[in-house]
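Only a part of the assembly is drawn; its chains keep their places, and the rest are absent.
Letters A and B mark the chains as written, and numbering starts fresh at 1 in each.
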Amino acid sequence: MEEIKGVKTWRGMTVDELVSGMRDCAFGAGRLAKAADIYEEMLREDTTKFIAIAGALVPAGMRDVIAQMVRARYVDVIITTGANLVHDIIEALGTHHYKIIESKMDDPELRKQSMARIYDVVVHDDAFARLEDFIRTAFERMNPDRSYSIREVIEAIGSNLSDPNSILKSAVDANVPVFCPAIADSMIGLHTWIYKQMNAAFHVDAFDDMKELIDIFCDAEHTGAIILGGGVPKNFLLQTALVAPPREDGREGFDFAIQITTNTPENGSLSGATLEEAKSWGKIGTNAKAVTLYCDVTIALPVIFAAVQARIGR
Amino acid sequence: MEEIKGVKTWRGMTVDELVSGMRDCAFGAGRLAKAADIYEEMLREDTTKFIAIAGALVPAGMRDVIAQMVRARYVDVIITTGANLVHDIIEALGTHHYKIIESKMDDPELRKQSMARIYDVVVHDDAFARLEDFIRTAFERMNPDRSYSIREVIEAIGSNLSDPNSILKSAVDANVPVFCPAIADSMIGLHTWIYKQMNAAFHVDAFDDMKELIDIFCDAEHTGAIILGGGVPKNFLLQTALVAPPREDGREGFDFAIQITTNTPENGSLSGATLEEAKSWGKIGTNAKAVTLYCDVTIALPVIFAAVQARIGR
């Protein structure tokens, strides 16, 4: 049992000073400090770091931070929803997202103006038209007569980007593989399917990525999970640990885990499931350094990253 | 503006009497009544009814109700997570889920006993071993030298079941197609991949289902969405409406929509996004009959189904 010591603040304090100052606090503050400490430890150890990205983080403005994290190898593997790739590419193509006052919006009116809403963000339908052209062009550069894994398709698409602030472009440049098991559930999935109608031999297998991901997990000295939100990325990430055989020293599951979410367990969903529950599956190691931070990712992620950057130096 | 009239209860009242009695209430009660009314209207109209199923509904005991809904054609199309199929098949094979007191559990201890936990439910690892054998046997009955859509793979698996209380078996019997775009994110996905290692020609395409789903949507006289939880099933369902062209009379998006969730919009996620927001995308029609009921699905679904059964008569 540690004595609670209140956090203090002062003029000009750095993010790291504030997060470190929360170490002896409880509730969310204590968990925020613990998340930064675990991330720091992950980086100081030889850890293969897997990040699961759900939620509309790109529309909300988290693109640059995640791209920075990728380029600085704060993550080694990305598992994401298709939506975040879609919005990342849209920005890379020069079309933008806009913030609105969500209590003043009229959704039928937005529809008439061809503006699609994501909470307090809108994007114009033109962005999706430009995406369509880009995806088609990217596919036309690929060899249509072979089968691809989803990871390979995403990498091929990303190699056509030039924006260094793009998460996908940064992943391609940094050799960070990007997995998206539910890619059919996205605009990229739609345009891939449309392309397939005219190129019958273009085949994307739904399962080929599993081996690659499991191999990366098994080859790792230590494994770390950074789970942003829930959904398929969280489950697919944890499933990888479930499937991988135990290590020689008996360890199974992730050695480190940070979960940042606003979902809580009471509705029984996977998205809100605790990391403790994951231990019963062998997905998280019984002795893992793990914490769930109940916080909006758009607040927690930049704060944690800025704190750890100060400690690690890159 | 309708005057609020309190709901009254009496000894021996039926579920339908209670739900109907909530029509002039507000908050969750009013929405529960509205959800039942919308479902009733969906059934009385010529409506193709799509259900999106997320959350661990089968482990929680919702299997029978959903199977009943399928057999009675309260749903015409299912879009689900792989997890619900996995747990449905496990039960169909005779292995069971068990309820525990979740404040008294010790997850490392459960791990030692090979019991995997889903909130206040556990299942023994043996269940997954039996699942593996079953999936492999089902695949061995399939022609390995062609490409399959995920829907076809699921149907082939389901045709090997005999349990009438199985959601999947009921869907096969009732000719209700089952879509699972993120099937790689499940035990079925894992065993499919394992089977593929030994049967190289066995292809499952990640995208082939999109056409089938869009065709069903376009062929429908009216379309209804029943969204349980969020995640990929919700997004894939709404994406279908997004992609389908407008109808001759100008309608676009779903004509009816019922969303039952405990996720709320403030974290910007798709899972918590409102049906109003979906109108800005053209996913839900501007004039649609739509309601979001903020309630645990395991409470709301049986209540709504029982109420509507009384009205419809099947």
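As a convention for this text, contacts are C-beta pairs under 8 Å (C-beta built on N, C-alpha and C of every residue); 3 or more make two chains touch, one makes a residue touch a chain.
Note that this is a predicted model, so its numbers are computed, not measured.
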| item | value |
| --- | --- |
| Copy number across the full structure, from 2 displayed chains | 4 |
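As a convention for this text, only the chains that are shown with their structure count from here on.
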| item | value |
| --- | --- |
| Mean-CA-position distance for chain B and chain A (Å) | 25 |
| For the chain B and chain A complex, residues of the former touching the latter | 54-56, 59-60, 83, 105, 107-108, 110-111, 115-122, 147, 150, 181-186, 189-190, 192-193, 196-197, 203-211, 229-232, 235-236, 239, 243, 262-263, 265-271, 273, 276-282, 286, 296-298 |
